[in-house]
Structure formats: structure tokens, C-alpha cells
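Here the complex is missing a single protein chain, while all its other protein chains stay put.
Let's turn to chain A:
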Amino acid sequence: MITQPATRDADAELISASLTEPEAFAELFDRYSGMLYRYVSRRLGPGGPAEDLVGETFLVAFSRRGSYDLAHADARPWLFGILTKLVSRHHRTEAARYRALRRAPVEPDVESPADRVAAGVTAQAAGPGLASALAALPAKDRDVLLLIAWGDLTYEEAARALGVPIGTVRSRLNRGRRKVRAALGDTNPMLGEE
């Protein structure tokens, strides 16, 4: 993944600048379109609506930039929040994807370094169980779980993204993880309690 240069303007400064110079907003696309695409490709697969949703996310963000809280330097939670709403329109696609993954094993990543391949063996065995659990989760619990596990957001950031209190994030996450563990318990006896 492409690392960001050490010095750059905070996202909030870009958004603030874009109020007077709209073009500045394009920089936000350059920073995060790849990240958002990768995230949505996990949930909905490549192709299909993935590209379109990334584009829509930025269109929505651009139209709402006036109400962005500039106290938050990092715009990722905001963008993830918009994208999450857009993804929910495609819940059938998402559910079908997880159901398919329940049966078909995910192809191993050929470019993984050896250590990741080793770790991947367990993860691969867990794949069908994880897919079942994701397919069965209520949408709200799944959104929280995936923003944290796949979007790399913190609890606070996930709360901001979804516009819910942090306590709600915690309870949804716990519920989601419990179900994931239960699904894994059936297929993976090696998995202990935390």
C-alpha cells in the first residue's frame, strides 16, 4: 500500500481550502479513493458497483463539505461513513458474496510473504466460517465490525463515521464478534477465548 509523505496538509485544511477553491477537493480523492475502493472491493467484490460507489462517496462528500467539522483533522471516518451508507443499498450483493464465499475457498494470495502465508493457513481454514458469520450478521453490527476490522478505524472513528455514540459501537462490535467466534467455534477448535 502506498504510504503517505511525512509532511502534508491535514484533510481538514484541504476541505477548508475547498470552500473557496473547490479544486482542492480533488486531492482528497487522490489520497483516499484507493483505500475506499479496496475496502468496498472486500465487501462487494471488484467490478459491480464498487467503482461507482467510490465516485459517489466523493460527490456526496463534496456537496456536504460545508458542514464538515474542521476540528477533525482526519477525513477518513467521514468518508467511510458516507461509503457505508451507500454500500447498504447493495446489501443483497454483499450477502450473496458472503454466501458464495462460504462454499468456495478464497484463492491464496500468491504475493504474500512466507510468514503471511503461514498465518494465512489458519485464516484460510476459517474463511467459510467467517463468511457465514458475516452473511448472518445484522447490517448495523456488520458495519461496525467491518469498519474496525477492515477499515482500520478506532472505536471513536467508527462512532463518528456512523453518527452513533461510542457505547453503541462497543455493543454492536461485541455482539458481532461474539457471533463470529461462535461461527468459528464450529470450524476451528484451536480458537481459544481471549
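The definition used in the following text is that contacts are C-beta pairs under 8 Å (C-beta built on N, C-alpha and C of every residue); 3 or more make two chains touch, one makes a residue touch a chain; residues count from 1.
In this section, contacts and distances are computed from a predicted model.
Q: Please identify the absent chain by the protein name in its UniProt record; candidates are "LCP family protein", "Phenylacetate-CoA oxygenase subunit PaaJ", "NAD(P)-dependent nickel-iron dehydrogenase flavin-containing subunit" or "Thiamine import ATP-binding protein ThiQ".
A: Going by UniProt, the chain not displayed is called "LCP family protein".
Q: Which candidate, A:I15, A:V87 or A:A126, sits in contact with the chain we can't see?
A: A:A126
Q: Out of A:E13, A:D52 or A:E156, which is the one that touches the chain we can't see?
A: In the complete complex, the chain left out is touched by residue A:D52.
Q: If the missing chain were put back, which residues of chain A would it touch?
A: The missing chain touches chain A at positions 2-3, 22-23, 25-26, 29-30, 33-34, 37-38, 41-42, 45-46, 50-52, 54-55, 58-59, 62-63, 101, 106-109, 119-120, 122-124, 126-127, 130-131, 145-146, 148-150, 177, 180-181, 184, 191, 194.
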